[in-house]
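Let me give you the structure first, and then I'll get to my questions.
Here the complex is missing a single protein chain, while all its other protein chains stay put.
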Amino acid sequence: MKKVFDEVHGYITLNDLETKIVDSPIFQRLRRIKQTSLAYLVYPGAMHTRFSHSLGSFHLSQKIGEKLRQNGILTDEELSVLRISSLLHDIGQFPFSHAIEPLYLQYNISNKVLRSEIIRNDAELEEIFEEYSVNTDKILEIYNGENTFSSIIDSDVDVDRMDYLIRDSRHTGVQLGNLDLDRLIDTISYGEDNNILVLEKGLYSLENFYISRLHMYQAVYYHKTILGYELYLRNIYKQIVDICCSELFDEKYIKKSVNDGSIAYWDDEWIFSKLYEVLSDYNISDNLKMQVKNFLNRNGPKVVFEEVSFDKLTTPLEELVGKLERYGIPREAIFPFEEKIKIIDKNKIKVFSKGKYKMLKDFSNTLLNVVPEYINISRIYVDYKFVNRARDLLS
Amino acid sequence: MKKVFDEVHGYITLNDLETKIVDSPIFQRLRRIKQTSLAYLVYPGAMHTRFSHSLGSFHLSQKIGEKLRQNGILTDEELSVLRISSLLHDIGQFPFSHAIEPLYLQYNISNKVLRSEIIRNDAELEEIFEEYSVNTDKILEIYNGENTFSSIIDSDVDVDRMDYLIRDSRHTGVQLGNLDLDRLIDTISYGEDNNILVLEKGLYSLENFYISRLHMYQAVYYHKTILGYELYLRNIYKQIVDICCSELFDEKYIKKSVNDGSIAYWDDEWIFSKLYEVLSDYNISDNLKMQVKNFLNRNGPKVVFEEVSFDKLTTPLEELVGKLERYGIPREAIFPFEEKIKIIDKNKIKVFSKGKYKMLKDFSNTLLNVVPEYINISRIYVDYKFVNRARDLLS
Amino acid sequence: MKKVFDEVHGYITLNDLETKIVDSPIFQRLRRIKQTSLAYLVYPGAMHTRFSHSLGSFHLSQKIGEKLRQNGILTDEELSVLRISSLLHDIGQFPFSHAIEPLYLQYNISNKVLRSEIIRNDAELEEIFEEYSVNTDKILEIYNGENTFSSIIDSDVDVDRMDYLIRDSRHTGVQLGNLDLDRLIDTISYGEDNNILVLEKGLYSLENFYISRLHMYQAVYYHKTILGYELYLRNIYKQIVDICCSELFDEKYIKKSVNDGSIAYWDDEWIFSKLYEVLSDYNISDNLKMQVKNFLNRNGPKVVFEEVSFDKLTTPLEELVGKLERYGIPREAIFPFEEKIKIIDKNKIKVFSKGKYKMLKDFSNTLLNVVPEYINISRIYVDYKFVNRARDLLS
Partner (left out) sequence: MKKVFDEVHGYITLNDLETKIVDSPIFQRLRRIKQTSLAYLVYPGAMHTRFSHSLGSFHLSQKIGEKLRQNGILTDEELSVLRISSLLHDIGQFPFSHAIEPLYLQYNISNKVLRSEIIRNDAELEEIFEEYSVNTDKILEIYNGENTFSSIIDSDVDVDRMDYLIRDSRHTGVQLGNLDLDRLIDTISYGEDNNILVLEKGLYSLENFYISRLHMYQAVYYHKTILGYELYLRNIYKQIVDICCSELFDEKYIKKSVNDGSIAYWDDEWIFSKLYEVLSDYNISDNLKMQVKNFLNRNGPKVVFEEVSFDKLTTPLEELVGKLERYGIPREAIFPFEEKIKIIDKNKIKVFSKGKYKMLKDFSNTLLNVVPEYINISRIYVDYKFVNRARDLLS
């Protein structure tokens, strides 16, 4: 048994099996992946890691699981699997997470794909699982949504989101994300078809959860400046990998590196080491060097156009990009972005009131019914040298 | 100069004038009026007082005022008046505040009326004001909304609400009321006609402010159990005053007690002292004694009917009360309650974006546009002895 | 089962038996006794009650007890008794606690005596204990130090002190009292003869506990101004009781009021009600009325002499008092105070290091060995009218 102090939840207790998992190289790697990617460039305190977040999610799954166990809904064994699943839910995360992952989706590699690979093929984990007779199929069932308890790990209101909302809020100082987790955990449960079940008296906590999430999207995860740096780093990464090691875009190579354990050193630090190599390598173009320096010295791209709405967007982005190009701004200095972000699926929420579950829409006194279902964001960033020109063109 | 430690804001600094005001009997009285009336019967931590809240509001008005002063909007003298106005804004509060005040509205005595009386006629305050050449007319102008800065003391987003939301949240543990006050203060201002002006980047804080307020209404200020005790105490108070000292319902007598200073001892403790007298007085009816004991021992009335909605209410309360009476529940054991509570006046909010103020409705990405304008609450409480019967009748 | 939110520990869970105890009049009385007596006159936030503190101590005893239970040291039944004992440990507290209790010690009535009386004879508690087959002898054994687990409720490092240090710190803002309770609970245990057993790695937490306690003595419990008001109120109380109801100094009468349940209304509010009666009673001397007003308006006595030392005191207090009297300050306007306060009993602490328990003095790297064993405080207060004169005389 081991106790680790966590700055959000206090002491977190791991049993021997879990301690060994945490001590393995593939898990230690999570110490070297920041939870909120490049958010620290705007919020200096946001240096926290996937390692801390994984422990935090684990801790919450234990809290929820224990409640279910005491109510006879979960067996001791199922709780044990649930704990490991939450502990390892981010084990396949990419260096700088969302900043890099999109480059890999075209090659059919997501962090979930990597996670399955690691669970199945990491040598040290395999040894540990064998020693403690852990059935990895059970873990994968949870991840694949085949298990009744999958929603605890992956749904609108799961331990992942619970932990990161509160943890990211703490480190960024964006106080919008404050949550009464104890009350939330106390009043929600999970039903079939990924439904969120909530006691009527828990509606406030749930409202706050969804609203906090919306606010964190706006203030952190899709923050103007932060997102610009993510697009910028993505572009730099692509150029570097094309030069140094294009095999990193090969699905087979990635899987091989899971097998031989070398993936344990593919993390934020690895990308930084590549940036530093670029700076000292005579063969690299001045242009790329300049981009790396801009990144390190915080001279990233800037927004020249933005539309954010709960309704449909009205401006066709390509047209604007075209215009900028036509007037002489090089395409590689333009970074367009567009995303439709789901906030809430109201059909998946059932409220327990006066002895039975009802549809959310039958309640006329909850903000959940007025929270928007989506938020749409579109933006154009340009390299800082072209900002004034682009703003003139688009005004 | 004096420093007082406040558990919400840290050290609060008072100048000599303000220290003398705080040391006067009429202000010390606020130590003996709890901020949230009977909320402590549900949230044991809610023992905080109007004294603390007054200091807190004062502190916030200084923060906002200082910002305006630095921007040349407020003179040193106006800031000084603003500080005193906020310090004294609750000086006319009733014992147990909202629990008792409604009894007096029919006699044209509100806490605002009392406040003016006290500012004008309290002997010790008068002396202090004279010593420091304070013009009380200026203070009253602020209270009466005649001053440009009145909104800081009394508007949808004023120092009063800012302080009590965060203070009450802290003491009740209702974490819904968390606010980023620093950011809020940094991004709002006040315009003519009591308008709230907000920078676009401050919209999240303002959203959170209104949503927190709505949540605190639901979870504390109109909490089922708490409100029941308020109605119960109101009823007991009325009976006691009718017996012991009906002059307390006489406007002239109240004003006289301001003049002679005896109002400084009319507070929560005074009401408690009356409750204790009732218990030891042989002339008082057993029925009233029993009510007092029920109150002290936390056997208050219980809700047997409730409707809460952002829309119009659908059930006529009188009909239900009539039914209960017809079936034998004594009218004095029935406590009906109905209120339409304003949440937000969207026409009063202007958003500063790209160089000019726009109407709130022109923004498609803020929750303020979906927050309901009102919440309607109706309830029937009955004495705990009749609960089962009443529930049967109304089911 | 019931959950109560506590502003220090979060949700506290009570079982049915404990809920009934909390709902009884004698326990509800604790809502009307402030935890830190008159400290709120200096720290406005210190309005918290013995009710909250009792729930908090209960919560901590459950935490410690559960740890011992899991280690097989405590049975389920013993844990149940421990919980009730902690819940009721303050049930015999006096109105305004330490301010009033000293008046009763000469009549052999302490809060511990009252506690035993109440546990044995309160009618409602008796009924509850019977319903749930609670053996009150077991509870009294714990209180009397006859039980192995008595130290959890009453020793240098017990749940009472753990809760109040952290709770009082929170409400007064005296940040000296911050404690890592989780770590403390994790590393200490209790041995025979009321010994505190501590793991070597828990020494820092224990150091901090004792130092915090010392600081809280200096900054709150024996605070210059606060203590003055306690002496002042004690004096007023004595005068009032002599006039209105001298039977309150009769041991038999007090015990009778336990039996008939009327003690449930003997609390801070009761004393306030007496103060308010004094103000409106024509038969009371102007002098006493003035004292009551001084108390209510915060014009208490002031310190004119003080000596505080970890060593022996050097000034004989009586001599100074005599001098003040000789020069015309009336004896009833002089309030001398002298106390030797134990900080730590170093012989009672054993440290577990490298497989065995050792004496504290064998450790050359812990502050516990340099913390003073006692702090001595002596002071003379005089009525505020005589302050200047007294200071001249004693300078």
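We just call them A, B and C in the order they show up, numbering each chain from 1.
Quick note on the criterion: a residue touches a chain if its C-beta (ideal position, glycine included) is under 8 Å from a C-beta of that chain, and two chains touch if they have at least 3 such contacts.
Just so it is clear, the structure is predicted and the values come from calculations on it, not from any experiment.
K.L.:
For the full complex, which residue in C:L105, C:C245, C:V308 or C:M359 touches the chain that was left out?
P.N.:
Answer from the full complex: C:V308 touches the omitted chain.
K.L.:
Taking the entire complex into account, which one of A:T172, A:S189, A:S205 or A:Q218 touches the absent chain?
P.N.:
Considering all chains, including the one not shown, the answer is A:T172.
K.L.:
Where the complex has a chain not shown, which of A:Y107, A:Y265 or A:Y327 is the residue touching it?
P.N.:
Residue touching the absent chain, from the options given: A:Y265.
K.L.:
Which one, A:S37, A:S52, A:S189 or A:N235, makes contact with the chain that was left out?
P.N.:
Touching the chain that is not displayed is residue A:S52.
K.L.:
Which residue numbers on chain B touch the omitted chain?
P.N.:
So the residues of chain B touching the unseen chain are 3, 10-11, 182-183, 186.
K.L.:
May I ask you to list the residues on chain A that touch the chain which is not drawn?
P.N.:
4-7, 10, 23-25, 28, 31-32, 34, 40-41, 43-45, 47-49, 51-52, 55, 170-173, 264-265, 269-270, 272-277, 279, 293, 296-298
K.L.:
Could I get the residues of chain C that touch the absent chain, sorted low to high?
P.N.:
Spelled out for chain C, the touching residues are 174-176, 178-180, 183, 204-205, 207-208, 211, 214-215, 218-219, 308-311, 364-365, 367, 370-372, 375.
Rule of thumb we're sticking to: only the chains that are shown with their structure count from here on.
K.L.:
Steps needed, at minimum, to get from chain A to chain C via touching chains?
P.N.:
Minimal hop count between chain A and chain C: 1.
K.L.:
From the C-alpha centres, identify the chain that is farthest from chain B.
P.N.:
The most distant chain relative to chain B turns out to be A.
K.L.:
Distance-wise, how many Å sit between the C-alpha centres of chain A and chain B, to the nearest whole number?
P.N.:
42
K.L.:
Show the residues in chain C shared as contacts by 2 or more other chains, in ascending order.
P.N.:
10
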